[in-house]
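A single protein chain has been removed from this complex, and every other one stays in its place.
And now, chain A:
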Amino acid sequence: MSTPLKIKLMKLPLLTAAGIGLFVCLNSCNPQYESPPSGETQAYVPVYKSDVEKSEITVSDARSTTNAGKIYAWGNYIFQNDQNKGIHVIDNSDRLHPQKIAFLNIPFNTEFAVKGSFIYANNGNDLVVVDIHDVKHPVVVKRMEDAFPYVEQKYPPQPGYFVCPDPEKGMVIDWELQMVKSPNCKR
């Protein structure tokens, strides 16, 4: 077997893998649009930090879950995020009769962890520490501005049409899917 052939054979798996990767990407991960939208179309719209009163962390009565998110267990409590809304608090002290007891309104919250009666949660791009010693009276004890910049600033999480973000309007803290007339960006 000649040397060039050997090299070719050795490279085959790598080339195949690269080929498959390219194929997959071109075919499904980055859908191509054939024509620009006419009239209203579904598009992501940036939500700016300045649009939202982010310090409004409050407690309200237990409510039904609308967009179920991540879960966390701590002591006699179970928590479940309601995406971008806040955290459901479930009293599990009688574990055969767990009950929702409160809802912590934390706008643009998706992530959290709990230690020693304190919830560490993202409030948009901020990290807030909420004292829940008395869960019916939560107290924000610390806010760290922009400690958790997890929202992509330049484009939405999914490919497709979107409204181009305007840096002058400040930091983007969420992308909302809306019906938009002639969105000006595409990815």
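Worth pointing out:
Heads up, the rule we're going with is that a contact is a pair of C-beta atoms (placed from the backbone, for glycine too) under 8 Å apart; a residue touches a chain by one contact, two chains touch by 3 or more; residues count from 1.
The working rule: contacts and distances are computed from a predicted model.
The protein name that UniProt records for the chain not on display, among "ABC transporter ATP-binding protein", "NADH-quinone oxidoreductase subunit N", "LVIVD repeat-containing protein" or "Cytochrome bc1 complex cytochrome c subunit", is "LVIVD repeat-containing protein". Taking the complete complex into account, A:I90 is the one of A:A43, A:V59 or A:I90 that touches the chain left out.
Across the interface with the omitted chain, chain A contributes residues 10-11, 13-14, 17, 20-21, 23-25, 27-29, 64-65, 68-75, 78, 80, 88, 90, 92, 95-98, 100, 110-118, 120, 122, 127, 129, 131, 141-142, 144, 147-152.
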